[in-house]
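Note that this complex is displayed minus one protein chain, with the remaining chains in position.
This part shows subunit A:
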Amino acid sequence: MKPAPFSYHRLQTVAELVGLKARLGDAAVILAGGQSLVPMLTLRLSRPEHVIDVNDIVEMDHILPEQDGLRIGALVRHQHVAESAVVATHLPLLRRMAGGIGNYAVRQRGTIGGSLVLADPAAHMPLAALLFDARLVLRSARGVRTAAYRDLYRSPLNCALDAGEVVVSVCFPRQPEAMRAVAEMFHVTAGSFPALICAVRLVADAQGGLAGLTIVVAAGAVRPPVMEGMFDDLRGVRPDAALRGEVARRVVAHMGGLIGQDAAGRYLLSVLEGRMAVCLAGAAGDTKEGAGA
């Protein structure tokens, strides 16, 4: 199949973009890297009247360390994140995850903004944004607002932007010194989406006990859950092997309830169990792995 005809608009500024979006409404879709949109148009899963190409909007293409965190423009390509020294300093895990996306050519064009708006349940950037509680800067003809990605990401393929809104940038909050984050990705085939990603963010207190623990898992076609409150009773406990075993058990049980226990589900859960052990050991600083995060 081939894409259906549409009118093409190529814009230079965010002001023009929000103006045109306000005028055309739902008849227009934004074309960023096109690495997900173009296949959808080719398969005619989507037949918009208008396509707005944002690839020239340089004001959406920046990586800036700021007081309260790391700001990344919506148009920043995955490969840029994967090779950025600034990202490596501030959020090394984000850099590693960007480098794991799809394949080399896809990373050259795919953007963080497109990836977050698409909200594919198996995708890397949405998972990282959930893990670190990133906020999106959104603009429309009505003005600017920021919103937590955790609130916007309702269900698979559903990032709830308001009418006429576009993502301008995403801000990853500054992390405490004692934070370690580790992720594991499990692929069935090379060059495409992983079947499973699990990520751990661990903050230690001055005594080396747990001050904060966040775990996000992408598996099955569900919106990756952010697991946090379910570890509240473990605060202050040292993340030794026994505690890590307990955390992994809770995570596997929680995911089991979400993705089901058929043969495929059981297989993924067994992989998850093994990968959780690796992530948790890394985040607790028990292996060299943790240093890389």
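Quick notes on this one:
Just so we're on the same page, contacts are C-beta pairs under 8 Å (C-beta built on N, C-alpha and C of every residue); 3 or more make two chains touch, one makes a residue touch a chain; residues count from 1.
We take it that contacts and distances are computed from a predicted model.
A chain of the complex is left out here; the name its UniProt entry carries, from "Nitrate reductase subunit beta", "DNA ligase (ATP)", "ABC transporter permease subunit" or "(2Fe-2S)-binding protein", is "(2Fe-2S)-binding protein". Interface note: of A:G25, A:P39 or A:G236, the residue touching the hidden chain in the full complex is A:P39.
Subunit A residues in contact with the hidden partner, per the touch definition given at the top, are 2-8, 10, 31, 34-35, 38-39, 41-42, 51, 53, 55, 102-106, 108-109, 190-192.
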